[in-house]
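A single protein chain has been omitted; all remaining protein chains appear in their positions.
After this line comes chain A, so read on.
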Amino acid sequence: MNLALTILVEGLGYASYLFIVSLGLTIIFGVLKILNVAHGAFYAWGAYSCAFLIGELSTMGVSDLGTMIAIPIAALVVGVVLGSAIERTIIRNLYGRDEVIIVLATFGLFLVLEDVILLVFGVDPYFAFQPTLAMPGVQIGGIYQDGYKLTMIALSLVVGLISWIVLNRTHWGKLVSAIIFDSELAVAMGVNVRRVFYVVFVAGAVLGALGGAYIAPTISVSPGFGVEVIVLSFAVVVIGGMGSIGGAAIGALMVGLLRAYAVLQWPEIELFVVYAVMAAVLIFRPEGLFAPAKARKI
């Protein structure tokens, strides 16, 4: 029982941050048809900005709990400023281009943004552990879990719920759905597709940065750590189906729970398990488990 509970909590904790980052990646792909390799840079920039801000706030005497305000600020500032700048200057020149060109361009952008991090923040790792100290530990399944991880699970539920409501219950959501279904038809119906593209890209960037900002207090924020998350996010999105929010949630859950099971029961296969699942999905259902339906054009 203790083992099952621990696998559940660890799996959910890992899945939660992966879901937030993957959600940004998948909505950008679903709407813009851009496979954004630079998404890992939003994550890294979010983490760095958050760690830097937490350090500054702590120096100013803000309480450990109070430093958590840095998380939404970093996510919004990085997502909106960096996301807007990149969409306006680079991404909008890629709409409708060949997939290979898009991947190469965003990969180049990722490398540039990673190097700019070194320029701005230096090579030393940042520690921003204050928020984790503010959360009391909780005994679950016979072991202590840090309270911060549990808030991360709650945040991912909130983010998932808000995304679902926006896409299914608002005017904007209907515009986005129309573009996902058929962008040409949406243009013909008078939808300002470029504007929707811009808003969706920035929203995706905010989600990427939010994932980084929220994870920052639990890790040593150091150069190059955006690579790991972009690879895992691709795995999540491929498993769930490119462009599917539900798919991202299921993909993240599968990756999180399987990884937790492997670590706790079969550590030797931990490195392999995520990619094994991805390979299996690609063999039997290449479009992913929950790929959105495509319109059949006559």
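The rule we apply is simple: a residue touches a chain if its C-beta (ideal position, glycine included) is under 8 Å from a C-beta of that chain, and two chains touch if they have at least 3 such contacts; residues count from 1.
Assume contacts and distances are computed from a predicted model.
S.K.: Out of "Branched-chain amino acid transport system substrate-binding protein", "ArsR family transcriptional regulator", "Phenol 2-monooxygenase P1 subunit" or "RNA polymerase sigma factor", which one is the UniProt protein name for the chain not included here?
M.R.: "Branched-chain amino acid transport system substrate-binding protein"
S.K.: Of the listed residues A:V100, A:V123 or A:I283, which contacts the missing chain in the full complex?
M.R.: In the full complex, the listed residue that touches the missing chain is A:V123.
S.K.: List every residue of chain A that touches the chain not included in the displayed model.
M.R.: Residues touching the hidden chain, for chain A, are 2-3, 6, 9-10, 13-14, 118, 123-125, 127, 129, 132-133, 135, 137, 142-146, 148-149, 215, 218-220, 222-225, 228, 259-260, 263-265, 267-268, 270-271.
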